[in-house]
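Omission of a single protein chain aside, the complex is shown with its protein chains in their original locations.
We just call them A, B and C in the order they show up, numbering each chain from 1.
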């Protein structure tokens, strides 16, 4: 059995200066309730790894708005003007990474691989300062794995052991982030008994999950 | 709609000198009926990429027994004495690869990555003759992606568009091989109408599948 | 020319490139419109980089599913022949060469097939999102855009903005014509009869090659 915790307990696990991964794609599939709670705590100096910085006024987009983040590693910031503003005023460090590279860097850490060898970004600023590996005469960029202290993810269903199922396009980065953090906290829309999920269709095995936040009813 | 073909048609797509991937783990989850048909055709000089060489007298183990294979790239040959015999008599080239490296090499080709950067095999013969990449002071072996002309895979269910679901431990190498070959032929235990598989639980999207062999009834 | 008419001309022409059974990713904005003009006689599968293939039409009002959106976070639908997957698999499809076409907009594109569409230094830095992977991985890259933007010429000898990818663009479709990037430069393979070659060349800062068999843009 995994520890079922409250929203308050979940949010308290995130501390100043931590690196956190947050699942979601422009907010879709992100753990909104944990994030709302986290914003109350006003944690500082976070490094945020996510696909994007979502929109101001919602989920992880608001972590930036509330200036809780010192650095973001994302593929896109165009939907959150606050990210751009803080970048220009040098309050926030923004590392832009091609989306496919970001996904593989996260997966690589979880899979124990030493680097991602990708053609994406060759001949662009993405290549700058990075090592190049030549394989059979073709050039590739060496991108390093990405890890986090905590991953905050969202699932549609969790059994009490932590086996997860995601729903439709809300899956996105959640399964790979579940493999790449020291502590994984899942916000589940629905918690079911062990045995209610068919092992053949579980998307994230319970072994990756440390804490489950339920519907708090 | 994908082309539904007969066992005979499927087997005929495999020609002399091709590199083929065959799904399965010691035969579990391998496309037995296609392989049986293929053996009748007595194709020669194949390069076989699989987890192992299974057992003599069954599935892809018999490709070796019938001397249809000139080279195998596998992680294990201990269950098929014929592989060992042909290796010692120099009739068969055997390339042994750690199982996790093999899986990633196949995935890497399918994912357009230039290499796999793995710690597995360091300080062993696996390292010999291979490039070493140092990342943050740690050494890794550079392993090249693996591709095939044809992948022969097995699914539990296929819809007529080629969406696939695998069953239990019969999944193994099938989904990654489906991404790494020019032509992918699936032997399905059951063929269902489009719409009968929930898109949320499809394990291999139809875009990877070229041909479906049904139950031939 | 009317703005919507311009978009329609471009989207309609791009859609003609696709063949039955192909897999295509359409970028945000103008490229999204291409979906409306794909012939009903062929089966083209649309990929959405946030995690599925088989994207359908926009849902009716009131039928939106918050867990089913396109790469622009707008509600969409999936065909019953579709499939969902995670972001690593989505970009395995994109980077791995499994897409037949990617259709994207551009800030600049040049005669070497270089593309710039993700930032204007000091002004606008949205980020590359999935664009760099799409352009690097897809078998064919089509740029679908208005020929100029607020009077600025976008088809150049050499891009001046930070690149999205080097030498990856295959074709440019604008309201003025269809251009192919070749070793020798940009070939105007089709021209909108509403414009003369001189008019097209005037707003194109790369030398256009005019083939003997140049066609009228349909």
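Note that in this section contacts are C-beta pairs under 8 Å (C-beta built on N, C-alpha and C of every residue); 3 or more make two chains touch, one makes a residue touch a chain.
These numbers come from a predicted model, not from an experiment.
*Asks:* Which displayed chains does the hidden chain touch?
*Replies:* A, B
*Asks:* Looking at the full complex, which residue from B:104, B:143 or B:187 touches the chain that isn't shown here?
*Replies:* B:104
*Asks:* Can you tell me which of B:19, B:47, B:120 or B:161 touches the chain that was removed from the display?
*Replies:* Of the candidates B:19, B:47, B:120 or B:161, B:120 is in touch with the missing chain.
*Asks:* Given the full complex, what residues of chain A touch the hidden partner chain?
*Replies:* Touching the missing chain: residues 1, 107, 109-113, 159, 161, 163, 179, 194-195, 199-200, 202, 204-208.
*Asks:* Name, in rising order, the residues on chain B that touch the hidden chain in the full complex.
*Replies:* 25-29, 51-52, 74-79, 84, 87, 94, 96, 98-101, 103-104, 106-107, 118-126, 156, 166-176, 203
The rule we apply is simple: only the chains that are shown with their structure count from here on.
*Asks:* Comparing A-C against B-C, which pair counts more contacting C-beta pairs?
*Replies:* If we tally the contacting C-beta pairs, A-C comes out ahead.
*Asks:* Using only Cα atoms to place each chain's centre, name the chain farthest from chain C.
*Replies:* B
*Asks:* Per the centroid of Cα atoms for each chain, what is the distance between chain A and chain B, given in Å?
*Replies:* Once rounded, the distance between the two centres reads 32 Å.
*Asks:* Approximately how many whole Å separate the CA-defined centres of chain B and chain C?
*Replies:* Chain B and chain C have C-alpha centres separated by 35 Å.
*Asks:* Of all the residues in chain A, which ones touch at least 2 other chains?
*Replies:* Residues 104, 118-119, 166-168 of chain A each touch two or more of the other chains.
*Asks:* Can you tell me which residues of chain C touch two or more of the remaining chains?
*Replies:* As it turns out, chain C has residues touching two or more other chains at 52, 78, 84-85, 88, 91, 94-95, 136-137.
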